[in-house]
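One protein chain omitted, others in place.
So that you can tell them apart, the chains are marked A, B and C in the order they are listed, and the count of residues begins at 1 in each.
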Amino acid sequence: MTHITVWNEFLHEKDEKIAAVYPHGIHSVIAGFLQKETDFTVGTATLEEAGHGLTDDVLEKTDVLIWWGHIAHGRVSDDVVEKIHKRVLNGMGLIVLHSGHKSKIFMKLMGTTCDLRWREDDENMRLWTIEPSHPIAQGIPDNIEIEADEMYGERFDIPAPDALVFTGWFKGGEVFRSGCCFTRGAGKIFYFQPGHETYPIYKYELIQKIIVNAVRWARSERRAPSGNNPEGQSAPMEKVDWPK
Amino acid sequence: MTHITVWNEFLHEKDEKIAAVYPHGIHSVIAGFLQKETDFTVGTATLEEAGHGLTDDVLEKTDVLIWWGHIAHGRVSDDVVEKIHKRVLNGMGLIVLHSGHKSKIFMKLMGTTCDLRWREDDENMRLWTIEPSHPIAQGIPDNIEIEADEMYGERFDIPAPDALVFTGWFKGGEVFRSGCCFTRGAGKIFYFQPGHETYPIYKYELIQKIIVNAVRWARSERRAPSGNNPEGQSAPMEKVDWPK
Amino acid sequence: MTHITVWNEFLHEKDEKIAAVYPHGIHSVIAGFLQKETDFTVGTATLEEAGHGLTDDVLEKTDVLIWWGHIAHGRVSDDVVEKIHKRVLNGMGLIVLHSGHKSKIFMKLMGTTCDLRWREDDENMRLWTIEPSHPIAQGIPDNIEIEADEMYGERFDIPAPDALVFTGWFKGGEVFRSGCCFTRGAGKIFYFQPGHETYPIYKYELIQKIIVNAVRWARSERRAPSGNNPEGQSAPMEKVDWPK
Partner (left out) sequence: MTHITVWNEFLHEKDEKIAAVYPHGIHSVIAGFLQKETDFTVGTATLEEAGHGLTDDVLEKTDVLIWWGHIAHGRVSDDVVEKIHKRVLNGMGLIVLHSGHKSKIFMKLMGTTCDLRWREDDENMRLWTIEPSHPIAQGIPDNIEIEADEMYGERFDIPAPDALVFTGWFKGGEVFRSGCCFTRGAGKIFYFQPGHETYPIYKYELIQKIIVNAVRWARSERRAPSGNNPEGQSAPMEKVDWPK
């Protein structure tokens, strides 16, 4: 079994127009399709809950955390970010969606600004599969058409990803590394661009399949970030005394 | 011309035993061999100078910063770290030596703990060239023998490097990714393992050649981390209106 | 279910000393531990069978091919190599063991000489885990000690792997990229160094676990190497006519 926590800022959905697309919040839609997988258990957490809903207990039992945030990145407490960071380095998977590129946790893990270009203009986009053999691309066609999304364009200020699974094309003239895999410590991280709050993109079957695949890919064994002592400090190691 | 600033913690050298190896500080030895290159100008800076010797002016004119620190990483001010971080993302090269793996600036750029195994036991090590065509390996033989160094062993908790130029072998039974290249923003970063304060490793000709090569590799054009507006915020972009 | 074909040159085992280690051939030992996995079915094939045992039917149903060869790489027919190559690019996984580094199929997929250093001297080796979160490293400790193996040393003339999972340490002074992942077309390839014919290395539980993990990692969907026409030629594509 894989336990997933879907975190959502859950502020946009107070707006009538956005509530029309996601009446119970983006997290409910995401949790909904994840729950259909028989090897997944799913919880949710949101910004305005105590501790943003991410208590030590919740983080400890979470195998993969999904993150959606946009207008209130600054309101996420540094303490919680610190705890998530440590938990990722110890093996929790992390899937960062869309505007989560500017979340504190993603920037901290990347070490860069994670800036990009953007434009809201109801633009067509196409998601191209660059690595067809990657676990996250299993069952995904050569390309997926999305009728309208916010444009996200290069240069996306991230470290070169370990694997570039998808690249996005936008009608207005931009490209974007839309599906990127990273490993940090013992944790696996997937950034996935589609999904503005004003579009029902998380209701698309193929987008859901990508996120399900990403959860399976991101889940890994729990282990300390290195073979060091419990304080996280580097520890001296005995020299080998081989039998011969 | 390339302007280099060599930063050293400069605390170890107060110890008699270490002063015997580096009487004027590790930075003086490093600055010394760099100054022989006719296209380099070199300055130094140390922890106990005002602002750690890294004023805005110094950082602004520095093309490549070399970092040596060990026992006082915590005494480097967060403000200075923030400024270095920004300057790296805007194109300043950074060469992190040996125990600088636990410096604030390196951990911030990597997003991981940068922990490793270690042992002080006057051990032989061998540095193996893994990517012979890399600019940093130009003129470097298949392997370099170092009579005694501190052992640094895997797992080294870093993101997978963009290029693995050297791997170290230690007599006691360990291996280490001893020469690693990273790009963050518009800045290029080289981590290089050899060089404990009690060994005269920076006086070895081949080690000096590697550091000189690394400076040339790390130097790049200054540019903003992405094509965004001066505040560093993502900026909307005009849609293309092609002539035809 | 995953169908695995274990291919072995099966010439060394005619020698009495080697037959003492692998009386029914290296392939029998490998097939033996793979068959214990309930989601695997396993077949074997050897050099001196007709078509080296790799008929079109066998290749078509094989999800992952394991390759062990050493002294008769040149006797593998170019036609069979061509068919394996095509099948890998269309999604068959390939695990190349030890001296298979000089097999025609591995060199063809890598595009390089795949040369390395070697020495037969009953040397201790240690296998270090470099990427603990990689699927192939699940359940594998920080390092594995092997009492005696042939030394394989850098520089190993391969393209930089997509992931470096294990690095080997040899008592005589060498290091080696012992566990390397590559993707070519839609096929995933794992090269794994331990395993000389004179040592019972494939009988070690942890080595077996690595190979089982590698099979699961290398298995992927079958798909054409790109979205092109059946002849493998690039095909023209219709321009997008978006609805709006």
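Following the convention adopted for this analysis, a contact is a pair of C-beta atoms (placed from the backbone, for glycine too) under 8 Å apart; a residue touches a chain by one contact, two chains touch by 3 or more.
Worth saying up front: this structure is predicted, and the values here are computed from it rather than measured.
*Asks:* Taking the full complex into account, find the residue in C:Arg155, C:Arg177 or C:Arg219 that is in contact with the omitted chain.
*Replies:* Residue touching the absent chain, from the options given: C:Arg155.
*Asks:* Quick one: which of A:Ala72, A:Leu164 or A:Leu206 touches the chain that's been left out?
*Replies:* Only one of A:Ala72, A:Leu164 or A:Leu206 touches the chain omitted from view, namely A:Leu164.
*Asks:* Touching residues of chain C against the unshown chain: what are they?
*Replies:* Spelled out for chain C, the touching residues are 89, 108-113, 115-121, 151, 153-157, 159-160, 162, 172-174, 182-185, 225-228, 232-237, 239-240.
*Asks:* Tell me, which residues in chain A touch the chain that this view leaves out?
*Replies:* 126, 128-132, 142, 153-155, 160, 163-164, 167-170, 173-175, 177
*Asks:* For review purposes, identify every residue of chain B that touches the missing chain, sorted by number.
*Replies:* So the residues of chain B touching the unseen chain are 91, 122, 124, 126, 131-135, 138-139, 142, 145, 147, 162-163, 171, 183, 185-188, 220-221, 223, 226-227, 240, 242-244.
We take it that only the chains that are shown with their structure count from here on.
*Asks:* Compared with chain B, which chain's mean CA position is the farthest off?
*Replies:* Most distant chain from chain B: C.
*Asks:* Report the inter-centroid distance (CA atoms only) between chain A and chain B in whole Å.
*Replies:* Averaging C-alpha atoms per chain gives centres 31 Å apart.
*Asks:* Can you list every residue of chain A that touches 2 or more other chains, as numbers and ranges?
*Replies:* Counting only residues that touch two or more other chains, chain A contributes 162, 171, 183, 185, 226-227, 240.
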